[in-house]
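One protein chain is absent from this view; the other protein chains keep their places.
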Amino acid sequence: MRERFLTGYNDFVLPFLIGMVFILTYCAIGLIKIILQLPKEDRKRFFISLVNPKMIWKNIKDIFCKCLLHVDIWKRNKLLGYMHSSIAFGWFMLIVIGHIEVFLYVPHRAKLLYFPIFFRYFVAETDSTLGGNFLFFMMDFFLLVILSGILLAMVKRLRSRFFGMRRTTNLSFLDYIGLYSLWCIFPLRLLAEGFTADISGGSFLTKSLNHVFTAFLGNHTNMLPTWWAYSIALGVFFIVLPFTRYMHIPAEILLIPLRNAGIRITNARKGLAKAQVYSCPSCGLCIDACPMGVMKTHIKDTTVYLNRQIRRNNERRIEEISDKCLLCGKCSAICPVGVEGDKLRIAQRSIRKYGISPDYSSVNTDALIAENSFSAPSGSKVLYFAGCMTALTPKIRKSMEKVFVSAGVEYEMMDKDGGICCGRPMLMAGRVHEADEMIAKNMEIIKASGAGTLVLSCPICYKIFKEKYHLEMEVLHHTEYLDRLLKSGKIKVAHCGKRFAYHDPCELGRGCGIYDEPRAVISFAGELVEAEKHHKESICCGGSLGSLTLGFEKREAMVRNALGNLSTGSPDVIVTACPLCKSTFDRYSDKPVEDIAETIANNLTTSTKTL
Amino acid sequence: MDFGFGIAPSSAVNLDSVDLEKFERLHTAEPDVYKCMACGSCSATCIAGRFSGMSVRKVLHCLQRGKEKEAVSMVKGCMLCGKCSMVCPRGINTRHVILSICRIYGEETK
Partner (left out) sequence: MKPKENIVVIGGGIAGLEAAGQLLKLGYNPIVIEKQDHLGGHVAEWNRLFPDMTPASEVVKRLIDQSSEANIFLNTEILFINRLKDRYNVMLSNGISIIARILLFTTGFRLFDASKKEEYGYGVYDQVITNRDLEHWFNNGNDKRIDASGMKAVGFVHCVGSRDEKARNPQCSKVCCITAIKQAIEVKQKFPEAMVYCFYMDLRMFGKKYEDFYISAQRDYGIRFIRGRVSEVSENIDGKVIVKAEDTLAGKPVKVTLDLLVLMSGIVCNPDSAKITGMIELPLDTDGFLKSRDNVADITASPKEGVFYAGSCTGPKTVPETLAEARSAALEIHSYLKEK
């Protein structure tokens, strides 16, 4: 290889260079800003994680798998996975191989930012080596891979259904500019390298192109405009990038190590929240996932639009979107980049100003402790906290009592005559301090009981008990507790032969990762049939306390949709493990709906154990 | 002229002098507030009521009769657990009503 120009420069590199410098500066400033916005503790944690060898490896692996190979999207949808990884990984390889070529052939130009990008323009082939051919082949190969990805992307824009997506995002104006410039980059590169293929060499793609269209590509007067066009496409893409969804490319590289360092959202707009918002690729997977999506009017209230409105600082829409959400967490569970739509919304709610602050000083915990008249502390004692909602579904409480008696355990009911709310509904409304007050009061009562195990029936309570209550006792949801009793043989149930479809309550499944225990419990009593969407893909019942603004009548379509999902396996009974899901489903279901505790209590075989 | 004694302020509600400006704002935020038929389900099921006298029914009633202070002191006891929205036969989104009251009616309310 030799250089064609002594200067190693041509004006056409300018658009690219301007774009590149702009985007690098922008990202550098953004990076520093986000890191500075992190709370001190988090920042320290983040820096430590960056030098921890284990974390370094994990970060590199994650960035490679997620940003370049898009493993998560592959798992969901092969075609979509290929489309993303072909463009991302292909482009990455072009850059890498481009640099290798520069280092091999013109190492003194390596410091020029643009040289590896426009390498072919600046050099001419002198002799062909095997190594050279191999690199040329790789360059053409990856270019072809990218082009196939771009073609798929074009098809997707026209017919998203081919990709299994019912709905995609509406792009903004700048998004379209970014999209078209991205689509232009690689065909233009092919064309540009097609011109120079007879000078600087090429492989199966560029060379053949040059041979086939000799009349046009052999004419070198057309060459420079094409390289200009290529450079302009790159420049435009880089310049609009920060203002488009393509910002997710650099942002995700930051988000991955932040997440790996265990940092949580503490500020509605800054730090991790900002990194998440900018990492949103607007892919729209959350639109189809959102349980509110059954009604067209709610499509613009999905996480992808929340991220867009946060970027635009549209406070009115941010409030609307944040308050409407059911906080079922499904968008977070399926998000390929890890935007936590539910937590992001709680954070938005938490910055709201209220003229009235709750005051719980009148709640006298001593009186409540006295009212419960707890027996002497004992490690084997079980304390049962039914929760507010369970007061409206007395079958659950009654079933649990039956189970306790049958298992012969010493148990006490904590909130038989009403108690204090667990705080989770308050937390969901973003009022963290108020929730903390309730937590403290409840902890006092629970500690006074001296029980060894706390059993809860409501997943809403369970989640906050797991996360925010610091109790020196075991905290179990009743699904876990029943599983344990059944497996240890403390209670026995008869297999009733019915088909049970299990609904994963949001707070229990996605919220706390409890998926296996309820299924094991049901299998003791009958045949478990899975819904069409289950585990982390389960559809919210529609009754969630997460939503602040969704009124009762607006939820019906969601409930029916969730019921339809559960009915796919034609079950005899729909089983859930949440009092709220139960009441919600029971209202519209033509099949019986029961809590898992009822399923077990109904099928208990009389235990020989004596109390 | 001061005769050394005053007439005790009337305990009657004078609807002519009730200022409903804030209540109208509340109604805009949550149109459901007009749907209450005062059945009392919310108050009966309320877990906070036994500690603080909180009652969504009474709060809505007081606000419409100009007794804002009374309403605000009740709202402060709310734990936002959502039981009232579960039992309301009119399907009123009580949690949103309460949060909207907390935003619209400040502590300084008379």
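Residue numbering begins at 1 within each chain, and the chains themselves are lettered A and B in the order written.
In this text, contacts are C-beta pairs under 8 Å (C-beta built on N, C-alpha and C of every residue); 3 or more make two chains touch, one makes a residue touch a chain.
Here the structure is a predicted model, which is why all the values come from computation and not from measurement.
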Across the complex, visible chains touched by the hidden chain are A, B
Sole touch to the unshown chain from A:G164, A:G262 or A:P394: residue A:P394
Can you work out which residue in B:V33, B:A71 or B:C88 touches the chain that's missing from view? B:C88
Touching residues on subunit B - with respect to the absent chain: 37-46, 49-50, 55, 57-58, 86-91
Across the whole complex, list the residues on subunit A that are touched by the chain not included here. 391-395, 398, 416, 552-553, 583, 586-588
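One rule holds for everything that comes next: only the chains that are shown with their structure count from here on.
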Centroid of subunit A to centroid of subunit B, CA atoms only: how many Å? 40
What does subunit A use to touch subunit B in their complex? 323, 352-360, 362-364, 388-389, 391-392, 418-421, 423, 425-426, 429, 431, 434, 438, 545, 548-553, 580, 583
Given the complex, residues on subunit B that touch subunit A span 30, 32, 45, 47-48, 50-52, 72, 75-83, 85-88, 91-93, 95-96, 99, 101-109
